[in-house]
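Note that this complex is displayed minus one protein chain, with the remaining chains in position.
Chain naming follows the written order as A and B, and within any one chain the residues start at number 1.
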Amino acid sequence: MSDIIKLTAAEIAEKIASGELTAVEVTEAHLARIEAVDEKVHAFLHVDREGALAQARAVDAKRERGEKLGPLAGVPLALKDIFTTEGVPTTVGSKILEGWIPPYDATVTKRLKDADVVILGKTNMDEFAMGSSTENSAYGPTGNPWDLTKIPGGSGGGSSAALAAFQAPLAIGTDTGGSIRQPAAVTGTVGVKPTYGGVSRYGMVAFSSSLDQGGPCARTVLDAALLHEVIAGHDPMDSTSIDAPVPAVVDAARNGSVQGMRVGVVKQFRGEGYQAGVVQRFDESVELLKELGAEIVELDCPSFDLALSAYYLIAPSECSSNLARFDGLRYGLRTGDDGTHSAEEVTSLTREAGFGPEVKRRVMLGTYALSSGYYDAYYGSAQKVRTLIKQEFERAFEQVDVIVSPTTPTTAFPIGERADDPMAMYLADLCTIPTNLAGNAAMSLPCGLAPEDDLPVGLQIIAPAMKDDRLYKVGAAVEAAFVEKWGHPLIEEAPSL
Amino acid sequence: MPGITREEVAHLARLARLELKPEELDHFAGQLDDIIGAVARVSEVADQDVPPTSHPLPLTNVMRPDEVRPSLTPEQALSGAPAQEQQRFKVPQILGEE
Partner (left out) sequence: MTTTTDLVSYEDALASYDPVMGLEVHVELGTKTKMFCGCSTALGADPNTQTCPVCLGMPGALPVVNATGVESAIKIGLALNCEIAEWCRFARKNYFYPDMPKNFQTSQYDEPIAFDGYLDVQLEDGETFRVQIERAHMEEDTGKSTHVGGATGRIHGASHSLLDYNRAGIPLIEIVTKPIEGAGERAPEVARAYVRELRELIRALGVSEARMEMGQMRCDVNLSLRPNGTERFGTRSETKNVNSLRSVERAARFEIQRHAAVLSGGGTIIQETRHFHEDTGSTTSGRVKEEAEDYRYFPEPDLVPVAPSREWVEEIRSNLPELPLVRRNRLREEWGISGNDMQSILNAGALDPIVATIDAGADAASARKWWMGELARSANESGKALDELAITPVQVARVAELVTKGDLNDKLARQVILGVLAGEGTPDEVVDKRGLKVVSDEGALTTAVEEAIAGNPAIADKIRGGKVAAAGALVGAVMKATRGQADAARVKELILEKLGVAEG
């Protein structure tokens, strides 16, 4: 294994800026790694070899001309296949968009390009980001680099696996109910769901508009912060984008500390369904926070128990409408256009053939929840639950600076185990969903391996809206303390593939 | 809580434009019933005097000035079209209203 791929994004950027490495060398090393292991991992749906090398060459040329390089110039990145990329296929993990080449770049894509980040390709995901295992991809599952028979989390399993398999030092994910944080947790990597509205959703194929949020994925807290700063900030193309300065996340990541902070532990985030090793590592993390100078505060948030139910009404409702545009008429798959079927029939045949079972299930669930006679009981009530959860977070943050919890109740489960048991699958997002409903910020970072299966456990840190910097301040302190305790970053314990 | 019948699933599939196969109707009827049964708990708060939250942010009045921005070229607009004719999207016969 080349040493280049073991470097962090911050280190790579520094070496390119100093001339120790060229962007082309770095890109080639990662492309070679993808070539060597992706047959096993299947993190990528599309590798844009030529595009990546062209971007890398442009960075090297810039340096040669003496131009100032941005903080992530030349650093390779794996982009979740939910962001549109002009001229490069975008499938959202679905057959219905197979072969679609968008004529426009998402704002996130554009910002990455403007920052000279090298986009290696597009990563695998649960179809339309619906899932917690990446098994719902129409293009086959992704393996967890820690154990290829296990799921890498979802929906952004391709991005988390690419990081854990050293195919890229940076990746982008999206988080609707935990799709950045849960994959980070089960692959021993770092993932951040920024405050809703912090990162533009323009060009990010919508699953559930009021919950979706793009965010950074990396192997270290600092790398995540550097990427966060590149992609965040107001975008006039997204009406729900926050028009305020981006919290100083890089600064926070460079100055990690929990000294004197009040850290909340929510009673509802443990109990039945939580794996013993996960609870053990979480409790140790809380002890560590105390040792580092934090004050621990017990919190009671009773409405969190209704969060999963509210989520499984709101997200399907919005998705049933968001996915209506996939009708086989303007782009993507068309099925049944043989001269005997009407446009209406072709639409129904296309959607039947193009959507996988989880997508159909959620589209129908959402159609049901919004239909007349059921709206008040389901969608309407779910929105009331949302208000209660928001209020409980607000009350909590009057008492504490951040909240911590396990990211997900269990470590990575075997591929296939929950594939046709939606309710079991949905439990993976138990701890992550309340944050999406309330719109505030959260991070997952590794806090050890579960003793019973030697698989990574994630620690979730939750901060109030627009206080994303607190995640990095606390995360960096915890990360440093763990590295010191373990003698190395956790990811080094991952098998070499 | 009323169970979700096969007929209801068929109705939902029509609304959602999904040409489900017969075996899918049965399969989804069972699963949707399970899920709805589990999430119906939210109606516990139906009577509470709580305003609904449709959006996590308290933003209002996000608007843009009425200024023309470049459109796509028609080639770009039609680049993904499964079929096209006369610079228009070509679709099968529409059965809707005239």
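Throughout what follows, a residue touches a chain if its C-beta (ideal position, glycine included) is under 8 Å from a C-beta of that chain, and two chains touch if they have at least 3 such contacts.
Since the structure is predicted, the reported quantities are computational estimates derived from the model, not experimental observations.
Colleague: For the chain that's not shown, point to the residue among A:80, A:111 or A:201 touching it.
Modeller: A:201
Colleague: Looking at A:36, A:53, A:69 or A:237, which makes contact with the chain not pictured?
Modeller: Answering carefully, the residue with contact to the hidden chain is A:237.
Colleague: Could you tell which one of B:26, B:44 or B:85 touches the chain left off the display?
Modeller: Once the missing chain is taken into account, the touching residue is B:85.
Colleague: Considering the entire assembly, which residues of chain B contact the chain that has been omitted?
Modeller: 11, 14-15, 17, 54-55, 57, 59-74, 77-78, 85-98
Colleague: So that we can see where the missing chain sits, which residues of chain A does it touch?
Modeller: Where chain A meets the chain not shown: residues 83-84, 90, 92, 97, 100, 102-104, 106, 201-206, 208-210, 236-240, 317-318, 320-321, 324-327, 329-331, 339, 343-344, 347, 367, 370-372, 375, 379.
One rule holds for everything that comes next: only the chains that are shown with their structure count from here on.
Colleague: Counting only Cα atoms for the centres, state how far chain A is from chain B in Å.
Modeller: 24
Colleague: Quick one: in the complex, what on chain A touches chain B?
Modeller: That would be residues 100-104, 196-197, 210-211, 236, 239-240, 242, 306, 308-310, 312-313, 320, 324, 327-334, 337, 339, 341-349, 351-352, 355, 357, 360-361, 363-365, 367-368, 371, 376-378, 380-388, 390, 422-423, 437-440, 465 of chain A.
Colleague: Taking the complex as given, what residues does chain B use to touch chain A?
Modeller: Checking each residue of chain B against chain A gives 4, 8-9, 12-13, 15-21, 24, 28, 31-32, 34-36, 38-46, 48, 50-57, 59, 62, 64, 72, 76-77, 79-83, 89, 91-96.
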